[in-house]
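Heads up: the structure comes next, in structure tokens.
For this depiction, one protein chain was excluded, whereas all remaining protein chains were kept in their positions.
Each chain gets a letter, A, B and C, in the order it is written, and its residues are counted from 1.
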């Protein structure tokens, strides 16, 4: 970031259907965030999508009347060279791999989900080798660049970067932003008036306290959640929370916690949906198809409203917001996947947590949290242990570590099942898992 | 312990079928451990058993030709007054309560076990108020006495004492001794040649390293376990470990870990056994009946070999051994449930762990362990969080805390089930749970 | 703080010469911080000063044309009742006690200073019992009030409140603000463009990194400090830092660190100054006298510029700024003495540190710091241990703890000297140390 004259952004996985939201985010912030060049990078298999979405991006910029150059390229190194920010939103193996990730665990009576449980494990195994390769490029070609990751499982992927590279990294997720927005809806106010004291890790997040205009309204808010007023993510079945349970918890759980707190019901729901309409990945595949048909239309020059249906809304906007705060030294609070470094006393220093963080002075630092409440501590710790093993397995390709990772996961009912799932994952992802010999 | 002239022992729950092992332990160690008086205490409902087992104890002492006075009493305070050691082996609600503890969870598809899972939770709720009452007596009547607890769930009960009283306490369990004996059998050697580097908490224990004559033989030993050579506790179904799993774990798991690693299979096994022969509690009830018939025989004046079948073998001998080391300042290593105080870095200071400890200088101190291996860390942490909530619930009678305790337990499949189980436990244990209003 | 209609402020030690700065601070912020009532409280001995400064305060408010009621009272409880904020700036034993605090250590060849070393110990012994009394009043009469303490030794006094009361407290000091201002002067910019990453505790503070407009300029800045460009507090002799030392330190030390890094030279300087012009307390006594003569003038209706010479500049303005951020939920960064709670991993959770903190959501939370750099870790830890013992001694009046507190302080050359100093402190402060019997 040698000059304020104009930033270079490299977006790995630029052919993603999310790209229009990212472009819109840069357009909306252009006045304070002077982006000069955006490199959308993809791989050979994604060239068609890259062209479609890239041309839409060009039309969007043109319509906005801004001097931003959009480059479409298959040359990752060219894109990364001298970039100020690298964003990652790629998907190794495309949606077909996701669909396999969902189906394998379901086959053995275990939750089949993109990021949570064995599905997330498989995705991490495919993704981590690639992100670490990207990091090597960054270390060589743009060592001062920030990597803004929103490739899932975002917390695990970010932790792999923290542990195995020297790249400055921040991981993003749309869950916490979604919870703020959801709370604002429930309260009938704008999101900027709501502040949530978050505790946890990616996709395993609780709002410990809820504030409206700086006032602690947690108790009343919990009653609203108990009364079924909260909503859920697009991609997660909206099972009701038991009111007594929510009151005894006294915190606001994120949607993904349904997989842990309502395992049986969620599994049943997943099995039924899979039969009726296919897994979520299969559903998304159809949505994506329709989206790209839409993107192709030469007269489309804004982010189409249909994208909001896709499920990943707010991700890209969160990325633009974060980049803006880093660039302009805003010292504001954003919810980021960041190195723990003692912020949560009950987790190791070098793991990644999802925390309200101050973004400024060219750094991102979590606001100190201290000890985790006992009610949620054990679950965070056991899932974090699974994540640490998952990263180690992805980096080493060690079968034993991989088996232990799945064995300790709370959503996998036995080591017998863990072994079957692992064997299927390795077999069905062969081309994407070179580390497993 | 003002004098070496003769010790006073108070045994709460003296009418237990285990008592003959305890008496035998004192008899065998009489030369270095000069016990003068043993008070066997029980409650009104246990008077008949107390008389039977107490008279056997008297006959055993007489046969040994030793000057030990056996007192049978329903007056707990008389027994505790000026005691040097108080041992606890009582069972609130007798075996009928245990049987309920096993049946309630099974009703909802969750493991039904005396100490592990919801059954252990129920037992803790009944037991903790009583043990803390006993501690008040000790604080008043024999403040320098050591409390040697082997009432189950031993780790949880001991932790309640550590957190809520000033009594010097050590918790015992026969699992680690059993693992040493089992290892010795597998190796064809005597147990004194085997040393196991244990890590964990009560009933959630791993042998991290195995030594024979001071030599690390872990790798070969693990192969033996993988080959199915290890055996299991009397009261735990002997399902085989998956060899690949055991190799990937690289440690020697205690029998109780089958409930966590093989949840589905164990549940199925439990459900089938319950149908065929009743729950373990029901089986034990029969065994106990036969044992007491045996104990009644006036010519029986030794510990009958049939007691070994009962399942709790070694408990009482471990207690005598521990008392001996404390009394004689042996500075030897014993496996005790003891305050963590930083010995395991990844657990809070004031919880109880099961650790190789030095017994001497009027204290018991764990050998430092450091960090828990990631492969087992999360499971220990989540179960410990459950235990902390369980103790808090037992002391406060707070429904919300109780519900959270069960909700975080890995063996309970959902909060929906947790709530059903909790409501049944409270309802069916009404007379033993005055703290729940 | 039930209403935004108008705040009640209680200022204990209201007769202090600093009060005009506080009043000015409230006047300047009136638009966003609607203060309705200010109670200036003092004790009988301070009544004359209270009247003088109180009347000046009234003239200042009148001149500003604002609707703020200034109350002068000796009734602390009346002032505290229903207050929104309580600020403390009292001095037990007045300046005469301070002068004794400076002279006793000098008598035995040890640093004699208001807050650092044995002088600060003595001040803490006098102050802590009084502040804890005030806290009892707050707990009873205005339990939701924030206590903003700037009575010295500010960190120690704040920690006493954190450990021994339930009052919400923040401690302030002008040292960090002074360092930001000093840095800005050196850089020729306005203070708002400078950000310092502070690490340490009150009066033992380092700037680990210095940022200008969000850019890390630490290395160049350190060269400026090495070149002698930094300035010092009014009350601390301006000895030059050794350039090699500053470079090897690589951080920006606060002025008070001269007492630790240049002990011999500082002692010599103190001894010479004491001879020539009296101790700092004696100098301040003269300045105060002149200030109050000035305050008496009926036509003075602003904060007089001479107050800036007094040495404590910025304290009161920092208090107003903090109150403003709490009240308006600003979520901005302020440098506050706040409970550690794990923010610095190498210090206990329940001690107070001086840290960049987020002020908002009705709370003050330090930005996480992690581990302290080894170069400064030991000094912080040993002084914090002294502080913990000092607080314990002040609360219990235990002579042994007091002697240990002084014995571990790095500025006291031996336990022999520590004992002599302690005995003199207790003897010469008899009326203010009822806890020492």
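FYI, contacts are C-beta pairs under 8 Å (C-beta built on N, C-alpha and C of every residue); 3 or more make two chains touch, one makes a residue touch a chain.
Given the structure is predicted, the values throughout are model-derived calculations rather than measurements.
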Would you list the chains present here that the left-out chain is in contact with?
B, C
Which of C:144, C:248 or C:306 touches the missing chain? It is C:248
Which listed residue (B:95, B:239, B:274 or B:333) would be found touching the missing chain in the intact complex?
B:333
What chain C residues would touch the chain not displayed?
242, 244-245, 247-250, 261-265, 374-379, 381-386, 388-389, 392, 399-401, 403-404, 407-408, 410, 413-419
Residues of chain B in contact with the chain that isn't shown?
195, 197, 209, 211, 213-216, 328-329, 331-333, 341-345, 349, 358, 360-362, 365-371
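The definition used in the following text is that only the chains that are shown with their structure count from here on.
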Pick same or different for copies chain A and chain C, depending on whether their interface residues overlap by over half.
same
So which chain is farthest from chain B, going by the mean of the CA atoms in each chain?
C
Distance between chain A and chain C based on Cα centroids, please, to the nearest Å.
44
Could you list the positions in chain B whose residues touch two or more of the other chains?
none
